[in-house]
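The other protein chains are all here in position, but one chain of the complex has been omitted.
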Amino acid sequence: MAAPRIGVFICHCGTNIGGIVDVPEVVDYAKKLPYVVHAEANLYTCSEEGISAIKEAIKEYDLNRVVVASCTPRTHQPLFRNACADAGLNPYLFEFVNIREHCSWIHMHDRREATEKAKELVKMGVAKARWLEAQEEFESGVYPAAMVIGGGVAGMSAALNLANQGFEVHLVEKEPELGGRLLKLNRIFTINKAPDELVDSMVKAVQGHSKIKLHMPAVVKAASGYIGNFDVSIDEDGQETSVKVGVIIVATGAQVLEPELYSYGKLDNVLTQLGLEQRLKDGKLGEFQNVVMINCVGARIPERPYCSRLCCMTAIKNAALMKEINPKAQVYVLHRDLMTYGVEFEEYYRKAREAGVRFIRYTLSNPPQVMGAKRVEAVKVYDELMDMEVELSCNLLVLATPLIPNADNEELSKMLKVPIGDGGFFLEAHVKLRPVEFAMDGIYVAGSCRWPADIKESIAQGYAAASEAAIPLRQGAVRVEAITATVDPKTCKGCGTCVLVCPFDAIELKESKIKGLEGKIVSEVNAALCKGCGLCAAACPNRAIQQRGFTDMQLLSMVNALSGKR
Amino acid sequence: MPDIKEVQTEFKPKILAFCCNWCAYAGADLAGVSRFQMPTNVRVIRVMCSGRVPPELVIRALANGLDGVMILGCHPGDCHYSEGNYLTRRRAHVLKRLLSYIGIEPERFQLRWVSAAEGAKFSAVVKEATDKITALGPNRWVDKK
Amino acid sequence: MVNQKKSKVIEKGRLTELLDKLTQGYHLIAPVQAKDVSFRRVESGSEVTLDYINSVLSPKNAFFSQTETLFRFFRDDNRGFQIEPCVEADREQVIFGIRPCDARSLRLMDMVFNGQYRDSYYLDKREKTTLIGLACFEPDETCFCPTFGIDPASGEDVDILFSDIGDRYLVEASTEKGAALLDKFAGFFVEPRGDEEQLRKARKAGLARMKKLDVSAIADKMAPLYGGDYWDSIGLKCLGCGICTYLCPTCHCFDIGDVNLDEGGGRFRCWDSCMFPEFTLMASGENPRPNRKTRIQQRFFHKLKYFYDRNGELACVGCGRCIRYCPVNIDISQIIEEVASGKAGND
Partner (left out) sequence: MKTSSKEVQDSVKKLFEDGRISHFIGYEAGSDSLRVTPCFLKSGQTVSRLVWNPLCANNLAKYLLDLRKVEGKVGILVKGCDSRSVVELLKENQIERDRVFIVGVPCSGIVDGEKLLAVLGISPGDVVAVEDGGDAFLVTTREGKRRVRKEQVLRGECLVCRYPTPVIYDVLLGEAIPSLPWVRDDYSLVRELEELSAEEKARYWNRELSQCIRCYACRNVCPVCNCPECIFDKKAPRWLSKANDISENLVYHLIRAFHVAGKCVDCGECERACPMGIPLRRLNKKVEKDLLELFGYTAGIDVEQQPPLTKYQVGDLDEFL
């Protein structure tokens, strides 16, 4: 390796830096730092002029490391890396020092100290730069096909979206028909239509699409690989087939809780809302007079603290329908809070009230009581508003229960190496910023398997996931910033600590194939899976695994430089 | 009249902060963009995740004579790598106790959560650390040299 | 040999006072009781203990310290350096209480540091030191200094020998340096009463039981064992730590390193150990002694053959420290016995 020849470029940033920090003094200081062969000030290093100054200096001084002290790498790093690359220097031989956000802008009243700090930050950057190494980015092709797991509305929307963009889609549904949970419903809230009207066209479109290969009934048995290159094995009618895809969308939905409360399952006039819809759909409900519905059954309790979001609307929908079927019926909805957000839902609720549905608020500490030995005869409830207990005659009790995660989520999560959150639903990469991606590249999530979602939301999420998934498919290749981990197989002892801490399952213990180490069990990093967090590098007891761009040598050199050690 | 000879040079602690790229470093950037003024004592080293900072590096920094070391990462649950900061948190609990056990004041090593939106918190953390460590005086480790 | 004319006596009650006096004109290094007894610089006589067989660390530290700065340097503005040599020992020093085995080890160290290359750092301290030995009448089980021709009750390698003979010490100077020191502090010493030699003889009675091994042709007997499987099980058992080499009064290997700071720095040397893998690690990555077997073999070959071939002496004084402190009980006296008796043959 050639001796380091470091060039340092200090940006005035107009007066942003230069108005506070004594830039010429920092330049003079930088010139005396070890391995620095050139240092200069620029009015704006990021300007065309600044960029060409870097390129020229690389040639003139035969620089093999470049340090720019200016603003934040979070915005400007790509620009300077490209400048280096244009001048024939590997872009990873560039180091950024932030003397604006982290110095001049926050120490405007102490020019002396700000200058001293800028000098020290430059010293640290130079110390790191001395140990930078040229890196190659990992690039791998993306197999132009997608898999969508789950044939509900979310999954079908995603599949259709991708297929219409021209990508081959494998849609895997475990039931013998498409449509998911929607098929079990009687009506859909706010539009009050039968679900068939919605689903049928979608199902037909899916079934008739030349780009969609339907696997049904089928389940995913195993999966391996990484973005662009997944191998998924599916069990289709007892036959195992292997499918190669570049991206995967998880849209497996959720299920309705069957409660062990309010004599459900013991007395035959107690139903869940879904059970009620099933009977309505099948025309088997029969006569009824007084209907009581209880909301939040098994939800928003310590063992299941979340709100399932859909059950209030479902209860309102069915309460109104009961009133419609039998206007003489007394229909009560006992609720804790009503989640009828937005104009559309609020209006739906108002209409139900107008139709004569009565709403009574109960509290968790004082839940309704069911009366009756063989059948429910009445429900006693403490009405908070009236501050008294009322007894409601009842010959049909309907319980609104929350959506709960599918039992096989955990299995699927292990297979795909995507996380499950606290409640058992799948966990997206970021709650706000990355709502339909998993932290694992190339795998996306949509619909109620992530969190209870209504039809509109499920479809929107299906489209969103498809659009995210289309990016790598369209690009045809993925590049990974060269900050991924590397293993020194000579010193690796195969203890597996890195394997345990890696959040992306990017590291595996394998027999080494390197000459002289054949058969030794060592860690191996899959660069396509590695996201460059460096957890492994911090956990490895003898530092056999390192994160490129953030090696021990580089970080320790910065610490030493800051402490006045060379 | 105070004896002028007794007046010593003011102690200006030198504090190192490892900031994760996604939250704390961005928070520090935001503090800059917002022009929140703060003490000049803290120097930032950018890492991709707070979980990249091994205890060895903290120990080495303190042994080198730095007066304080901070690791600033995403709030629990917000880690860009989903769980890096949880591992950092476990290690930090153990390290903090170990350092305190050998007589290094706990204030000299801190783990704090700073999100990308918390420019004000970043500046508060810097100020607080500077004040506390100034009050403690120079790192005891230096006396050992 | 002891010059009878120089023989003196000091009453035990006056020893502390003498040591106090010594601290005024000299750096006094003497055995101090901590967890174990070790030689340290003391400020007063009362810190000194005489209740010990021998110290954990040998007194070699006083001449060849574990870490020693050789010179300092300062950077000037033009990227040059100014070098400042380290100050020489600023005062004469006295080591009080050194055992005859350790005193002999200094003779062996002299062969290294005062041979072809004269090591001024070592020699400066050596020249400025007066050794006051303490005769050893109750050696440890692990002691075997007679093997190397050392009389644990003799003053052969010290400047002055103190022998504890009950209520007083018999004090004999064996060098001019020693005699001069006695003269300087003549007020503490009185003429012998006459029974001293007899008392000393009685105390020496127990020494006859000491282990004395046959090392007459040991270097020759070592030669055929090189690379042999005799060292396999020893190497397997050995942990590769530095206890034996660091506690050994004759081991003298060192490494050199720099402290490099912004404003300057220094060069230091520090003890090193042939038991450590990186001792022979080359910049290329090649290591000629790649495992514990080859390293421990080196240690015994150095002690029992190479040093002898070069200097005509074996590099062991039988102090027994390595035997006492080895966590896995590797025992150099056993190895000498096995080599000498031919039991250490290769299978």
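A, B and C label the chains in the order they appear, each numbered from 1.
Going forward, a residue touches a chain if its C-beta (ideal position, glycine included) is under 8 Å from a C-beta of that chain, and two chains touch if they have at least 3 such contacts.
Because the structure is a prediction, the values reported are computed rather than measured.
Trainee: What are the shown chains that the left-out chain touches?
Mentor: By the stated touch criterion, the chain not on view contacts A, B, C.
Trainee: Of A:205, A:280 or A:509, which residue touches the hidden chain?
Mentor: From the options A:205, A:280 or A:509, the contact with the absent chain belongs to A:509.
Trainee: Which of C:52, C:306 or C:325 sits in contact with the chain that's absent?
Mentor: That would be C:325, which touches the missing chain.
Trainee: Determine which one of C:11, C:141, C:167 or C:309 touches the chain that has been left out.
Mentor: Residue touching the absent chain, from the options given: C:141.
Trainee: For subunit C, which residues touch the unseen chain?
Mentor: Per the touch rule, subunit C residues meeting the hidden chain are 34-36, 56-57, 66-67, 140-142, 233, 236-237, 239-243, 245-247, 255, 257, 259, 268, 270-273, 276-278, 323, 325, 327-331, 333-334.
Trainee: What does the interface between subunit A and the hidden chain look like in terms of residue numbers?
Mentor: Subunit A touches the missing chain through residues 422, 490-491, 493-497, 500-501, 509, 521, 539, 541-543, 552-553, 556-557.
Trainee: Name, in rising order, the residues on subunit B that touch the hidden chain in the full complex.
Mentor: 55-56, 59-60, 63, 76-77, 83, 86-87, 89-95, 97-105, 110-113, 140-141, 144-145
To be clear about the criterion, only the chains that are shown with their structure count from here on.
Trainee: Express in whole angstrom the distance between the two chain centres, defined as the mean CA positions of subunit B and subunit C.
Mentor: Between these chains, centre-to-centre, one finds 47 Å.
Trainee: Just the number, please: Cα centre separation of subunit A and subunit B in whole Å.
Mentor: 30
Trainee: Could you put a whole-Å number on the gap between the CA centroids of subunit A and subunit C?
Mentor: Result: the chain centres lie 67 Å from each other.
Trainee: Considering subunit C alone, which of its residues make contact with at least two other chains?
Mentor: As it turns out, subunit C has no residue touching two or more other chains.
Trainee: Where in subunit B do residues touch two or more of the other chains?
Mentor: none
Trainee: Name, in rising order, each residue of subunit C that touches subunit A in their complex.
Mentor: Residues 77, 79, 260-263, 265 of subunit C touch subunit A in their complex.
Trainee: Spell out the residues on subunit A that touch subunit B in their complex, using ranges where they run on.
Mentor: 72-74, 98, 100-102, 105-110, 113-114, 116-117, 120-121, 124, 419, 427, 429-431, 439, 483, 501, 503-504, 531-535, 537-539, 547, 550, 552, 555-556, 558-560, 562-565
Trainee: Touching residues of subunit A toward subunit C in the complex: what are they?
Mentor: My answer: residues 32, 564-566.
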